[in-house]
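Left out: one protein chain. Kept in place: all the others.
To keep things simple, chains are lettered A and B as they appear, and every chain counts its residues starting from 1.
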Amino acid sequence: MVSLSNHERSDARSPFDRLRVNGNVTRFSSFVLALLLSASFIIPFLIGLAAAEEIDIPVIGDALVSASIGEPSTLIPILASDSASAEVSGLLFNGLVKYDPDLSLVGDLAERWEIRDGGLEILFFLRKGVRWHDGVPFTASDVQFTYQRLIDPSVPTPYRGDFERIASLEVVDDTTVRVRYKEPFAPALSSWGMGILPKHLLENQNLTNTPFKERPVGTGPFIFHRWIRGDRIELKANPDYFEGRPYLNWAVIRIIPDQATIFLELQARGIDMTGLTPLQFTRMTQIPRFTEAFQKFCYPSFGYTYLGYNLRDPKFQDKRVRQALNLAINKQEILQGVLYGLGAEATGPFPQESWAYDPGVHPAPYDPGQAKALLAEAGWRDTDGDGILDRDGRPFEFTILTNQGNLARELTAQIIQQQLSRVGIRVKIRILEWAALLHQFIDKHRFEAILLGWGLSRDPDPFDIWHSSKTGEGEFNFIGYSNPEVDRLLLEGRANFDQEKRRAIYWKLHRILYEEQPVCFLYVSDSLPVVHRRFQQVEVSPLGLGYNLIHWYVPVSRQRYQLS
Amino acid sequence: MSQYLVRRLVGLVPVFLGITVVSFFMMHLAPGKPTDAVTDLNIKISLQAKQQLIKLYGLDRPVHQQYLDWLKRTLRGDFGVSFKDGRPVARKILERIPVTLTINALALFFILLFSIPLGVAGAAHEGSGFDHAVTLFVFIGFALPTFWVALLGLDLFGVRLGWLPVSGLNSLWAERLGPGPWMMDRIWHLLLPVGVAVFGDLAGTSRFTRSSMVEALGQDYIRTARAKGLPERTVLYRHALRNALLPQITLLGLAVPGLIGGSVIFESIFAIPGMGRLFFDSVISRDYPVIMGILVLGAILTLLGNLLADIAYALADPRIRVSEGG
Partner (left out) sequence: MILAGGLLLLTVGMGALLAPRLSPANPQEIRLKEALLPPSPGHPLGTDQLGRDVLSRMLYGARISLTVGFVAIGLATVLGVLIGAAAGYAGGWLDILLMRIVDILLCFPTLFLILAAVAFLEPGFAPIIGIIGATGWMGVARLVRAEVLSLKERDFILAAKVIGASDTRILGRHLIPNAMAPVLVSATLGVGAAILIESALSFLGIGIQPPMPSWGNILAEGKATLGIAWWLTLIPGIAIFWVVLGCNLLGEGLRQRWKPQ
């Protein structure tokens, strides 16, 4: 999913791609008060007797309690547009395809597929013997049903776009689906990562108010148990999961809307897994008490933060000015000051792990002198000696807008402000509530510069962000970028199914965008999850943590929750 | 009196309608549409899909028409469904009320329990060391930010000492323990939130009580009562306090809507699924039906609270004639 993340939760601090959990549990305490008042006295029952065991042999048992800052709005995958919803529904449902740890597409509910007719047709061969959580077999008609809901105008799904490119979808037999596209569309295959819905439960139902919303039934590794609104969601292992039963009996997602509380809850062992802030990661978790209990991870997130210029503004139309700004903004300083070094300089629109990222694009070094020279070349000089550059009697000043609720961006804006003042540019900052920023300023193109981030999808196609046809009100090329060569590359990139050819196209795009600087690419922050050490086989991949959740297990002696 | 009540209640109807009109239009005037937040600037979500959503929600029609539709539905007792998750508004609100009400009522009870005696004692011993100590204490509670006190409390009692849980309303799987232990577990979880709320709000009631008590104690009838040789306790609590409670009545009336309200910061820190979070989330995502549902509930309670306060004045102070004024 590509999303422009508006909160720190979905930007720098959203570490888990499939799962994000953390929570609070009873724990044994020797204090009399706690014993009298609490449920702690049940803990002795919950803690199993340690037996001689082999720690390397996966065993069934225990629960993973994780924390989510935001509450999912829905667990129905085709309606879920926020990351919290997508993360939980990803444990309950499967798509036809999924990404494997090296970021290539592999089958999920589809066993394999064939791309025919130069990309106009995809033939999916479905996995046999898959059952819904209620025991009914999964068949091709479920795929067809999901597709029909996706293109049904009365269904408030945000994902219609990708599926409207389909000319026809045909059920060949119970395990074969033929999808024909109006034109070849490379991201089409990855769009089939969309969770498939059960036809037998949803036929003739209104998706927005069906009881299914309260009790979703999927094919995924976990079965929905219950949802206590505003508090937690409990999922139970699916014993019949087609890739094998998860070793963990439960996955509990606690909703804790405050980052500071999540951290305290982690220290109190109320949750097993969460994402840390850079400050917590570097300065608050170095003590042995913490490192003995938790394993910390650090890997680049799938997204970047940038300073976008309104290219309709004459100030920013000169490429030299934009290049000068890039030279005058010291990204290393931002990385140190805001992320405590836990991130990397961004150089373009793709994440470093992606095959679309051209490793040959090197970030220009910080060079305020060169920046001043370029600005002078573009006519910006301090003629009146007030320390601010001017041209035609007008000072070089602009306002950076950013959204409320993202501390990293607020701090970044202030650092940029100081850095640009050194080359004679006056910057003001305005922080706005998200919906107001979006509706009143971004959609209507009423801004000079904005500090925002793009979350990126696994498929690299960034058409909507850079193509000149997408500059209308409410569209995503709100900076107003227009470059015929970029337009051409974007079209070619999405019409081509050959990854090698697409790679060449996107590498070129990457180089052009860095050279042209329609936005100043700032940084890619790291995801910083922690997981309790009792969980084994916890692995990080470019997909993040938790992609192999079904393989996580806890040795019997260390199991904490012995509930079936 | 009953005639007065009927008149007042009838008078509330146009006021109530006025409030809903103002709220509805104000809500639509604020920038941002429900589709902005739902879609989270997700580039998978096309402009067409967004426009489709606007149509589905009926947001493309004139605002006054939307208002009339809303009013018609609401008068039938139907608050509509949330834009965000399609669940009925009434249900979303009702599931938040018990916990919010519990915490607020408990907090209010303890605030009154502590702050009125503190205020009375402060006034009775005006200028004493005790008076100064109480003043300092309640103002510290007032001035220290709630989140600071709360997080410090969580760190101390939840993490360092391990006496109290950090967040949530119950331990996981507490319901498997049976109703008795479940209740204990719930109380255990409420200790810190209620404690923090009480600490932060002692200042208001105790200062108001103290200042009106000081005022009342200076009146002739107190001197008379003392001269009669009545015990000091009786003088303070029977004679003076009765007169000093007038501002409290006003304040209690104003506090009625607060019983189902909540602070989003407070509820977020303790991870309590209360009304504060529901309202804040609804505003942020421009979930119009939920916002209107909460505003209507708040308006009803505000109007009732003020009505009750007006009636209570008359009962507390026979000199005020109800026939006069609102």
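As a working rule, a contact is a pair of C-beta atoms (placed from the backbone, for glycine too) under 8 Å apart; a residue touches a chain by one contact, two chains touch by 3 or more.
Just so we're clear, the structure is a prediction, and the values are computed from it rather than from any experiment.
**Student:** Quick check: which displayed chains does the absent chain contact?
**Tutor:** It touches the following shown chains in the full complex: A, B.
**Student:** Tell me which residue among A:A110, A:L169 or A:A413 touches the hidden chain in the full complex.
**Tutor:** Going through A:A110, A:L169 or A:A413 one by one, A:A413 is the residue touching the chain not shown.
**Student:** Among A:T277, A:Q323 or A:S354, which one touches the chain that has been omitted from the display?
**Tutor:** A:T277
**Student:** For the chain left off this view, which of A:F185, A:F263 or A:Y306 is in contact with it?
**Tutor:** For the chain that is not drawn, the touching residue is A:F263.
**Student:** Can you say which of B:L68, B:A105, B:L161 or B:L254 touches the chain missing from this structure?
**Tutor:** Only one listed residue reaches the unshown chain, and that is B:L254.
**Student:** By the contact criterion defined above, which parts of chain A meet the unshown chain? Give residue numbers in ascending order.
**Tutor:** 259-260, 263, 277, 279-280, 283-284, 333, 336-337, 404-405, 407, 410-411, 413-415, 417-418, 428-433, 436-437, 440
**Student:** What does the interface between chain B and the hidden chain look like in terms of residue numbers?
**Tutor:** 11-12, 15, 18-19, 22-23, 26-27, 29-32, 135-136, 139-140, 142-145, 147-148, 151, 155, 203-204, 207-208, 211-212, 214-215, 218, 246-247, 249-251, 253-254, 257, 283, 291, 295, 298-299, 302-303, 306, 309, 313, 317, 319-321, 324-326
The rule is simple: only the chains that are shown with their structure count from here on.
**Student:** Measuring centre to centre with CA averages, how many angstrom lie between chain A and chain B?
**Tutor:** 37
**Student:** Chain B touches which residues of chain A in the complex?
**Tutor:** It is residues 1-6, 10, 23-27, 29, 31, 33-34, 36-40, 42, 63, 65, 71, 73-74, 81-82, 153-154, 156-162, 208-209, 213, 228-232, 252, 254-258, 260-261, 264-265, 267-268, 270, 433-436, 438-440, 454, 457, 462, 464-465, 472, 474-476, 561, 563 of chain A that touch chain B.
**Student:** Provide the residue numbers of chain B that touch chain A in the complex, in ascending order.
**Tutor:** On the chain B side, the touching residues are 30-33, 36-50, 52-53, 56, 81, 84-87, 92, 95-96, 147, 151, 154-155, 158-159, 161-174, 176-177, 181-182, 184-185, 187-188, 191, 267-274, 277-278, 281, 284-286.
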